[in-house]
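The structure follows.
The complex appears here without one of its protein chains, the remainder shown in place.
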Amino acid sequence: MTPRRQRLLLVVGILAGTAIGAAFALRAFSGDILYYYTPSKVFAKHIPDGRVFRLGGLVEKGSVKRESGTLTVRFVITDNHRTIPVVFTGVLPALFRPGQGVIASGHLDSGGMFVANKVLAKHDAKYMPLKIYNKKHGTDYTRPGGMNRGGVRGGA
Amino acid sequence: MFTWLHKLGSPPLLYRVAGRSTPWFKWTAFLLLALGLVGGLILAPPDYQQGDGFRIIYVHVPSAILSLAVFVLMAVAGAIGLIWRLRMAHAVAVAAAPLGAAFTFITLITGSLWGKPMWGTYWAWGPRLTSELVLLFLYFGYIAVINAFPNQRSGDRAGAIFAIIAAVDIPIIHYSVYWWTSLHQGASLSFTNSSISPAMLWPLLVMIVAFTLYFCWLLSIRLRTEILRRERRASWVRTLTITGAKNAKLA
Partner (left out) sequence: MRSWHEFITMGGYARYVWSAYGVVLIVLVASAWSSCNGLRRILFRVRNYPVGGGEQ
């Protein structure tokens, strides 16, 4: 075996060793680094009232209700199987809208209502101009659903 | 098969090649940066749900790609340096490291400035964000390792082994959005079907090429610096200083 081949094998060995180690570590972690619970998982795991956790799912269409004069908003998070009602007081992110994936952190109260102190909205990784969105969905929004209320986020 | 590699492994030749290519990288980078900025900030229409806030991707995505690519380059150069005993391959890795760290820093800052209005938070300890932050520390770790040894060869070898081992973070960053469900979305760019409208896509592609060329520009300068630092006692450096003040000019 030439010295160069020895060094090649050494490098390949280091690479393989690290990759296998990392793979085992990731497998061991994969159960623990669950970033959020879906409504079905919440029901399956019986999370005690008052324990703080993250709840993730889709904002059920037609469920968003804003209390007039306050920053309080009520909506329902669904995973198309089970649902959990959510109440939140504060500023919602720009990507929040019905049908959108969201992650809320907070706790369940005794009545089964999720009291959120933070609501984060997921992005669907899609980018398109409003004109194309309107064409695709047969809508006629004039403003993007960003910081204003008149755009896409007001609809659905 | 690797004769071209061995040829480039000669310091004076690599020094000349890097010096000749510097202005080309520089001017094409600036040209494409200008084009990409006009395209991204002015010509591209606002996004249907993010409005003008989406324009941050034109700097975030290119630097994110480079933050990963530069580390891969360092690991590959390190492996070549170890296996074929090419000292110049180590010089490339050493020259690239601070630039990779800079792109990682840009990625983290611009990502969090996008995250605040869109997700609703500057930072979330999700797998993608955490593994990218780890990458920044790996760059710092690499720089610390290569400087920890009094002699060049030990530093080069230790750095190369560190880079090869640390490169395990690269696939973790890339696949994190598919392996775990978290806040960060999947990729919008792909070779076959991107989920970005063409009117918004072309400035992004231009910016990716522009950032890459900008990296190549600075890499060619840093590589020459690194070669001179290593070869300062060599006779070719002395002839260089006598013959060519213009040859060694900054581009």
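Per-chain residue numbering starts at 1, and chain names A and B are given in the order in which the chains are listed.
Methods note: a contact is a pair of C-beta atoms (placed from the backbone, for glycine too) under 8 Å apart; a residue touches a chain by one contact, two chains touch by 3 or more.
Every value quoted in this text rests on a predicted model; they were computed, and no experiment measured them.
The residue from B:G9, B:G78 or B:P117 that touches the chain not shown here is B:P117.
Touching the missing chain, out of B:L32, B:L73, B:L99 or B:I172, is residue B:L99. Residue B:L218 is the one among B:L32, B:A166 or B:L218 that touches the chain missing from this view. By the touch rule set out above, chain B reaches the unshown chain at residues 41-42, 46, 51-53, 55-56, 59-60, 63, 98-99, 102, 105-106, 109-110, 113-114, 116-117, 214, 217-218, 221-222, 224-225, 228-229, 232-233, 237-238, 240-242, 245, 248, 250.
Assume only the chains that are shown with their structure count from here on.
If you average the Cα atoms of chain A and of chain B, the two centres end up 30 Å apart. For chain B in complex with chain A, the touching residues are 45-54, 57, 79, 82-85, 117-121, 124, 126-127, 161, 164-165, 167-168, 172, 179-183, 185-188, 195-197, 199-201.
The touching residues of chain A, when paired with chain B in their complex, are 4, 7-8, 10-11, 14-15, 18-19, 22, 26, 30, 33-36, 56, 91-97, 103, 118-133, 141, 143-147, 151-153.
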